[in-house]
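Data block below; observations after.
Of the protein chains in this complex, all but one are displayed in their positions.
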Amino acid sequence: MYQEIILDHYKNPHGRGLRDPFDAESFQVNPTCGDEVTLRVSLDGDKVGDVSYEGQGCSISQASASVLTDLVVGHTVDEAMSTMEAFVELMQGRGQVEPDEDVLEDAVAFAGVAKYPARVKCALLGWMAFKDALTRTEANRRNGEAS
Amino acid sequence: MYQEIILDHYKNPHGRGLRDPFDAESFQVNPTCGDEVTLRVSLDGDKVGDVSYEGQGCSISQASASVLTDLVVGHTVDEAMSTMEAFVELMQGRGQVEPDEDVLEDAVAFAGVAKYPARVKCALLGWMAFKDALTRTEANRRNGEAS
Amino acid sequence: MTTTTSAGSVPLDVGAVRGDFPILARTVRDGKPLVYLDSGATSQRPLQVLDAERRFLETSNAAVHRGAHQLAEESTDAYEGARVRIAEFVGATPGELVFTKNATEGFNLVAYAMSNSATSGEEAERFRIGPGDEIVITEMEHHANLVPWQQLCQRTGATLRWFGVTDDGRLDLSDVDSLITERTKLVAFTHQSNVLGTVNPLETLVRKAKSVGALTLADACQSVPHMPVDFAGSGVDFAVFSGHKMLGPSGIGVLYGRRELLEAMPPFITGGSMIELVRMEGSTFAPPPQRFEAGSPMTSQAVGLGAAVEYLSAVGMDRIAAHEHALTEAALAGLGEIDGVRIIGPADSADRGGAVSFVIDGVHPHDAGQVLDSLGVAVRVGHHCAWPLHRRMGVPATVRASFYLYNDLSEVDALVAGVREAQRFFGVA
Partner (left out) sequence: MTTTTSAGSVPLDVGAVRGDFPILARTVRDGKPLVYLDSGATSQRPLQVLDAERRFLETSNAAVHRGAHQLAEESTDAYEGARVRIAEFVGATPGELVFTKNATEGFNLVAYAMSNSATSGEEAERFRIGPGDEIVITEMEHHANLVPWQQLCQRTGATLRWFGVTDDGRLDLSDVDSLITERTKLVAFTHQSNVLGTVNPLETLVRKAKSVGALTLADACQSVPHMPVDFAGSGVDFAVFSGHKMLGPSGIGVLYGRRELLEAMPPFITGGSMIELVRMEGSTFAPPPQRFEAGSPMTSQAVGLGAAVEYLSAVGMDRIAAHEHALTEAALAGLGEIDGVRIIGPADSADRGGAVSFVIDGVHPHDAGQVLDSLGVAVRVGHHCAWPLHRRMGVPATVRASFYLYNDLSEVDALVAGVREAQRFFGVA
């Protein structure tokens, strides 16, 4: 399951570090192992302007966050959401889902992880933070409009 | 286990009914089947003057209370207690204890009951009430002396 | 023996079923064939259940939801796979089922969650209860669906109220409007009485409770093993049942709770595996069902219960219900013919399950049970953990025969013959 691509992202993570300014931040933790990620999203119109993150975790969770930034930064929120759905589907597919390389790019390397249920949560940690941060951004916007 | 003696006592119980005056009363219930006995003790010096009782229950519990009155009324409290101990020992002996007919008289018929653990409580119900009533009598006496 | 279902489908093949239950081949009391009529207390287990549990223990056993090694994965799959199967069996989604140690824990879980909500967050507000609030139960409840509510009332100052029971053992719904009111927080009632056999009108009670905004809880201990049920379809909020009464292992029960309720409910038993974040200063909790499953779970028992529902489904719950209906009718008829025998519960077999309780004039239930036991017939005697019901019916105790898929008509005959023998022995016939 440790594809070369995963190890590369683990050793040389893309987009790592927390950056300002940002629209929303999410802190996620994996209750079984204590791994954590803090992730910030900054929007640029309807596009994801930046994703910055910091955390402690295993190779899978770190590499997955790194791949995440590659896949969503510069894309519209809608595109990012559908990439996320594809990734979640792949991870929950127990190795039965054929990944679409056009959509998932480097993330196809995680197909092998899907065979190890205990590691799926690791691979999804950053993505859950991203999803949560997007939800918060929207909530902030709505509140901002309302006030 | 249903010896003729047991069935006789069941059909023609000795000493049944609640009588006045009495020194102490005890109410006992078997929580698994709901069988109950109310039993009164009246002392005559250091002797058991009367034991009177009422209750609902199976043949074993009814016959055992009947045998109890035969064995303790007219005897000293000490003698009654040691008879009770012999009976309890017999009942908890799982059929391994050889009963002493001189002490237990008709109660030796309960030896077979001891092989059925679920029925031991039935056989002891009246005796537990007797023991409790004696304890209460003593407590009453002490309180009486103290006040 | 054969019985036909109302749908006219293929009847249950009792002979084949009995072959799956090793214990039924044994003899008792000096060589008498065992006639096991005590499935209302606990059922027996087929080889399929015994083997599933053993296979799990000899190949995959490990801590679930924790390890990252292969055994831990296999165990987790087996445990969660069982949850999926059991959920399907009762018309629920897996996340709505909480594994408990028995049904009793399920009632207590809800009762303690309600008192705990006093010191929990806002989301738990709908479970809060105190003076002026009422909990409504019935007089035919098993102690498991009675004492926890007495205790909850004692902790919180709420009031316990209850439906009465009619002389023929049906729920007395005549004062439903004065019982279920705006003050009612919860209506908890048995789906099928373990003493009377009475099947209560689940949907009617749920509808009435909903109309005043009260929660509902069904004691499904005697319904889930014996008839098809659909919790989601019934609209009930909570339901509770036990593994050991449905061919599964002891040491496992199930609480069903509608998802949105479980999500808002504070925990009961706390510890490992139910947490989100733990600091010495305070903790937060996992989503349901994990929130309610603290500590190492009943792993192999869940696997066994999963195998039990597969077995029941393969036989067919409709078929089982029809089969038990036939046995119940035979028992009611056979016992009804005996002078001095009185059935405690509905004398007809409509809306009635296979628990047949009775008293015999002049023969105490304990003595009747003893005579039956000496003939190899295993029944239960006493108040069957429904003491207030027995008081209501004017009897201290009853003899109860209870049927399951592995019983046949010859066993009903053995029961009837045994009752006659008890009468003869005690000289009342």
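Order of writing sets the labels: A, B and C. Residues in every chain begin at 1.
By definition in this document, a contact is a pair of C-beta atoms (placed from the backbone, for glycine too) under 8 Å apart; a residue touches a chain by one contact, two chains touch by 3 or more.
The structure presented is a predicted model; accordingly, all values stated were derived computationally and were not measured.
Considering the entire complex, the omitted chain makes contact with A, B, C. Screening B:29, B:91, B:108 or B:134 for touch with the missing chain picks out B:29. Across the entire complex, the residue among C:101, C:210 or C:342 in touch with the chain not shown is C:101. Annotation: of C:9, C:59 or C:410, C:59 touches the absent chain (contact as defined above). Touching the chain that is not shown, out of C:242, C:290 or C:328: C:242 (per the contact rule at the top). Counting over the whole complex, chain A has residues 1-2, 7, 11, 32-36, 56-60, 116, 119, 122 touching the chain that is not drawn.
Mapped onto chain B, contacts with the missing chain fall at residues 29, 31-32, 116-119. For chain C, the residues in touch with the chain missing from this view are 22-23, 26, 28-29, 34, 36, 38, 41-42, 44-45, 50, 54, 57-63, 66-72, 100-105, 107-108, 112, 116, 119, 139, 142-148, 150-151, 154-155, 160, 162, 242, 244, 249-253, 267-275, 277-280, 282-283, 294-301, 366, 369-370, 372-373, 377-382, 385, 387-388, 391.
Everything below uses one rule, namely that only the chains that are shown with their structure count from here on.
Here the CA centre of chain A is 45 Å from the CA centre of chain C. If you average the Cα atoms of chain A and of chain B, the two centres end up 77 Å apart. Per-chain CA centroids place chain B at a distance of 38 Å from chain C.
Shared interface positions of chain B, defined as residues touching 2 or more other chains, are absent. Along chain C, no residue makes contact with two or more other chains.
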